[in-house]
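Omission of a single protein chain aside, the complex is shown with its protein chains in their original locations.
Note that the chains take the letters A and B in the order they are written out, and that residue 1 is the start of every chain.
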């Protein structure tokens, strides 16, 4: 132990944040499993190899390059209208000299490294069963190197959104402790771009009749993944409360309970809504509801009361199945993982609700500026960047690939080679 | 970080307990997966959606109402025979003003919120393949609102069982650091009520011949779930040692190792017993043995020596397969998850063994009073409450539902729609 030899006793709060971050990869593992379970069996290995590799790409791209732009160390600031606008970080590449950085900066990079990997999974889930591996990695790299660092710097790295309170008197500045905006709205914008650019799965929207239901191939993966995701979210929200919101440690228990209540409330209301609409509860939509509740907690958990967290979740749980249905039936959008409803809409609603329920005066205005920035800057930026990538690395596999299944086509072998799978001609 | 701005440095022990509790949901995730794996494939989605929703119901019901009765804040006390009997807590609903509570009280609610969700899974596992979703949620709500809070107040909230030492000189009062009684005996009593009220699965006990073996549909879920459960138990036992037993942090390592040894010893002896009886080790019973060992550790781990924890586990591991067989063959009880043997019997034995092996004088008497309370008050109370619920929300699906499988009947779709499943006429 380091006791005798280390005069300065390390602070408790950073060490706690570190411990929480060791649990945060459960959000990545859980979401990967949910996404794989919501896709087809003939794409399951590709879905999961894609997820593991997206984590790898994100770690390397962010640690190598992205972290330079995200950090709070050096920063480029310009002054306009008598105010300073801190718009991008200027750190060292590949985390040079990292162990000499202040502890808080090191922890920020670890949080962001894990957060950007989670963000990269969101478009990948939306592209399930048709998006090529290389496209998944390219989109994750683009998020890790460019867009996420910029947004993270604005929100967490002392950038202008964080300074809205100090500079313009808007509450405590834009607050997003768990990444509702930086991770989920950003990733959800990527999901929107993917479904637009890649198009629907073959047979999803036949020329005549209704959209084809394509149930996920393994509901146990989906629901078990939800339980793991809960833990990952509790970890992210707790670490973010300490790192980004400078919360007192005494605030942590409420943060954890709010995370649980947001997910629970959302699941409950999705369950009731689907029961009423379809006569039976729908397991996939309930999983979507649970995750959407978690996404709202990314914004709210550390700021609001348990009652407010529950209400925020309940509202999101009502909206989720309606949004999923509207996207599918009214807009003919094929989003197998429900990423747009869960992450994009859940994140936006969570950020708004955090403004409504947070105790600070004027917080709602700060949140609205953040939401406007996400919609006005990052949504089009994601679309443009992904469109560019799509030209270099076409997102969609060719029609042979879709018929064979992504596993055979991209990996040369299936996830379940010994199990007999139904031939389902209607999808071929 | 909060260093400069927070004069009072937060205590280490509460923050540790919080960190451990972030891991505790692995007990919920692990047990859910074990239960799903021990049931039929045509009920797997219903089993897991039930589990996730039971967690949600428990979180909301306990945080909303149950916590008022469980807590140590206000309490109703009556005086009889010259002694004060603290019998129920009187807190605020929906965790009002929670962030102003003492840290210890906040952590207690978080522990209990997770613990009651775990308790709610136990009757659900016993009702696998035939119990309706609505009945699972109703039973979980009943535990969360009424029975668990009362018991938790008596044991952990300064109630009369906790005060047995101070008031009657019985050891250190009734000790149950990890919830062997409050979670597992209580949940196990619910399992007993469920198997009684719901009856056996169709075809389990044919008119002629022996009981039908109905092996779980996925042994990898069952065994992998056991490994996750180990971690959840280590977390609950460690957090409980700090919160409920006021153990020194230096006691934590022994607590964790005792948890591992209890599970390991129980698995080992179940393995030997099944090998001797059946000629081969039985994977499902071994999983039951491992879990039963963990349940004993919920009472013992923080109190006894590693040797005593090992012996307690070994004894439970011998008993588990014999109990499972006796319940099935002698009493015609159909308990697919083995919940009665694992949780009810394991919890009782653990509480007793803790009294035998704990260093305090007179501890065995305090444990016996606790056990008598569980058997004399809570077992009948659970039965009566569940009987009442059963009249409002019949536990058992109708015979059509059982033939179709719970997934198709209650959710309208199966967990594994693309996999070819054996038609097994003997069960139809």
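Assume contacts are C-beta pairs under 8 Å (C-beta built on N, C-alpha and C of every residue); 3 or more make two chains touch, one makes a residue touch a chain.
Because the structure is a prediction, the values reported are computed rather than measured.
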Study note, to complete from the structure: Given A:133, A:172 or A:214, the residue that touches the chain left out of view is A:133
Check your understanding: Per the definition of touch given earlier, which of A:23, A:68 or A:327 contacts the omitted chain?
Key -> A:23
Point to revise | Listed residues B:189, B:252 or B:300, member touching the removed chain | key: B:252
Revision key, fill the gap. Filtering B:183, B:260, B:273 or B:345 for touch with the omitted chain leaves B:260
**Study point:** Sites on subunit B contacted by the missing partner chain, in the whole complex
**Key:** 11-14, 16, 19-20, 23, 40-41, 103-104, 215, 217-220, 223-224, 226-228, 230-231, 234-235, 238, 242-243, 246-254, 256-257, 260-261, 263-265, 267-268, 271, 278-283, 286-287, 290, 305-307, 310, 416, 419-422, 424
Study note, to complete from the structure: Had the left-out chain been drawn, it would touch subunit A at residues 1-3, 5-6, 9-10, 12, 15, 18-19, 21-23, 25-26, 28-29, 32-33, 36, 44-45, 48-49, 51-53, 55-57, 59-60, 63-64, 94-96, 98-99, 103, 106-107, 109-110, 113, 133, 218, 221, 407, 410-420
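One rule holds for everything that comes next: only the chains that are shown with their structure count from here on.
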Check your understanding: Taking each chain's centre as the mean of its CA atoms, how far is subunit A from subunit B in angstrom?
Key -> 33
